[in-house]
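Notes for the one structure printed next.
The complex is shown incomplete by one protein chain, all other protein chains being positioned as in the whole.
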Amino acid sequence: MKRLLGVALGILTAIGGFVDIGDLVTNAVVGSRFGLSLAWVVLVGVVGICLFANMSGRVAAVSGRATFEVIRERMGARAGLANLAASFLINLMTVTAEIGGIALALQLASGVSYMLWVPFALIAVWLVIWRVKFSIMENVAGLVGLSLVVFAVALFLLKPDWGSLASQALHPSVPSEEGPGTYWYYAIALFGAAMTPYEVFFFSSGAVEERWKVKDLVQSRINVLLGFPLGGFLSLSIAACAAVVLLPAGISVTTLSQVALPVIQAGGQLALAALLLGVVAATFGAALETTLSSGYTLAQFFGWSWGKFRRPAEAARFHVAMIVVLLAGVAVLTTGVDPILVTEYSVVFSAIALPLTYLPILIVANDPQYMGKHVNGRAVNIVAFIYLVIILVASVAAIPLMIATGAGA
Amino acid sequence: MTRSRKLLAAALAALVFLGGLLSGCAQSPSADSLKGPAKEAASAVRTASLAVDLRLQERATAAAATTTADDMLKGMQSATDQLEHFGAKTQDEQSLRDSMLAIFSTISRSLLHARDALAAPTSAPGGGTDLAGSVQLPAVQGELRTATEQLEELMTKAGIQ
Amino acid sequence: MILNDILGRDVMDSTGQRLGEVSDVRFALDAAPAQLLSRARMVGVVVCPRTATSFLGYERMDVNQPWPLAQLLRWRHRGSFLVLWEDIAVMGPDGVRLRSAFMAYESTLPR
Partner (left out) sequence: MRKAKPIPVQDIRPAPRPAGLVLDAQLHLLDRQVLDVDDVPVTTVDDVELSGPAPGEPIPEGTEAPHITALLTGAVLGTRIFGGRPPSSRFIRIPWEVVAGVDTVVSLGVRANSLDASWLERWMRDQIIAKIPGGRHDPE
């Protein structure tokens, strides 16, 4: 019974934890401009993140090594440092975006400018990282974030033409008012949002934090294989809501307030309340995850002591690094840069950095010295290799497309 | 090692070149350069319109609707900036830009009205005791609609989808 | 001497003909046990005829998955060989020079 409860909790946390500001914004933007014609990318991204999160979790549980230790060990110091620089920059952008997201959601709730909420969000995030136990932090944010299900509820309340939605999703085509360049640019952005590397850093380090052993692998697999697809389903309902309300109205999403409009139209103030609760929890949870991820990547590259299972004094450099990252993120926000814009760039840069992260995981998951008899099976290897090719193509195409389309404008 | 560096440099150069090539192809004639700001403005004013609607139906809270209007106002500012930086080459472009700027300022004004009406403590359509607030919202709604129509008309005329 | 002094340096035979680059340095722990571990004695250097980019762990015989990747890296490193310490005449910043009658041995690790 207790075990069943644990599984249920894990799945719910994975669903709530899947969506962050990147998924929220990118899916709404795409829904409002392309309808559901990019839904297939979410599907591809979810399968990919399931595959590699599961793999990195398995490596961590069997060998006790988190992903960035593996990256440095296998790619060497030079390529490892290049990866560290890229991942750290993306993490920093994502931290900035998530803290901005918390503040924007609070502005939507209160009407008070988001700038005034930023210091509040900063302190709250830091306090949780400093004082709250890993498991509590994870579960609370994930469970409250589950109220984003309101997007799915809203979609039903909007009584859309299901047939037309389905045909958009099943027969994807570039809408007449958008060029193929922007279509593929947003395809890469959605892919990057679903497969952001920080999720893997966090997932594998979390496995070490919670001291997973081989026997916990079944549960982790259930969490991932049920939780992430359901999270992907949430992403799709965000896109669908935008496609049903905003696309016909000629509104293309550039702000968080626009993301909320379909939900408000469908469910009124109650739905809005649920939405805001969900957005705050999801972005807060993601802010924790990305801040920790920046600490994890740095500490694991340089071999510092890390982890929330240690007292801060026993992982001093790790905690100092996270404080610096949070302050840097807030410093970026105080320049007045639009957090939504930061989000949109961060998901595309994520897509660029993907190969550097996923290649070493795949290699080490096949290394018997690390994995013993738990090395990848043949089927997993074939799928993972196909994904590696997709990731590589997306990564190489991202910058030319970004320049050509003026970042999707 | 030197070879791998050369390879990297070559790859980067190729990427930049490819990007430049693509953006060169996408380099648009004048009507297209006005397209971005025009679409942004259209999206902003339609959003504000929807937000006022939802407020009138008591679905949106005052805070959410005000924030939306405020966000759209910022969007209009950036669209206006873009338009002002647009260098018109022909007489036609010049006049198109000027009429668009005029409509942009109408839109900005109506967004400002919308925001103030939404932010007014009495703006609650049903519960407000002061009649002035509840009268104001429908008026603002009309203003937004007119502005939207003007912009759409101009966009059709200029051949902007 | 530190490893960075020799890793990636050119390897030449006694006539100065270039044979490749140092891609790894091999050690064996076969001395009498000391306090914790026995001494790590240098066995020799692994020479790769092409640029000594990382082998990503595929130098071991029993690691061959995922197959396309393993094949690619094996192919990049084809022709690699091991030279024993006894056959090294000079090691330094200008590279590694071998003795005239050096022997080339298989570089793959048994495990």
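Just so it is clear, A, B and C label the chains in written order, and each chain counts residues from 1 on its own.
In this text, a residue touches a chain if its C-beta (ideal position, glycine included) is under 8 Å from a C-beta of that chain, and two chains touch if they have at least 3 such contacts.
Treat the numbers as computed from the prediction; the structure is a model and nothing was measured.
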Task: Partners of the unshown chain among those that are drawn - done: A, C
Open item on the list: I need the residue numbers on chain A that touch the omitted chain, in ascending order.
Closed with: 63-65, 69, 72-73, 76-78, 80-81, 130-134, 299-306, 308, 311-314, 316-317, 319-320, 369-370
TODO: Over the whole complex, note the residues of chain C touching the chain we left out.
DONE: 1-5, 7, 13, 17-20, 23-31, 34-43, 46, 49-50, 54-55, 57, 59-60, 79, 81-82, 84-86, 88-94, 99, 103-107, 109-110
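Throughout what follows, only the chains that are shown with their structure count from here on.
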- [ ] Indicate the whole-number Å distance between the mean C-alpha point of chain A and the mean C-alpha point of chain C.
- [x] 42
- [ ] Using mean C-alpha positions as chain centres, tell me how far chain A is from chain B in Å, no decimals.
- [x] 29
Open item on the list: If we count contacts the way the header does, which residues on chain A are in touch with chain B in the complex?
Closed with: 107-111, 176-177, 179, 181, 245, 249-252, 254-258, 260-261, 264-265, 267-269, 272, 396, 399-406, 409
Task: chain A contact footprint on chain C (complex, rising order) - done: 54, 56-57, 62-63, 65-69
- [ ] Going by the contact rule at the top, pick out the chain B residues touching chain A in the complex.
- [x] 15-16, 18-20, 22-23, 25-26, 36, 39-40, 42-43, 46-47, 50-51, 54, 57-64, 66-68, 71-72, 75, 119, 161
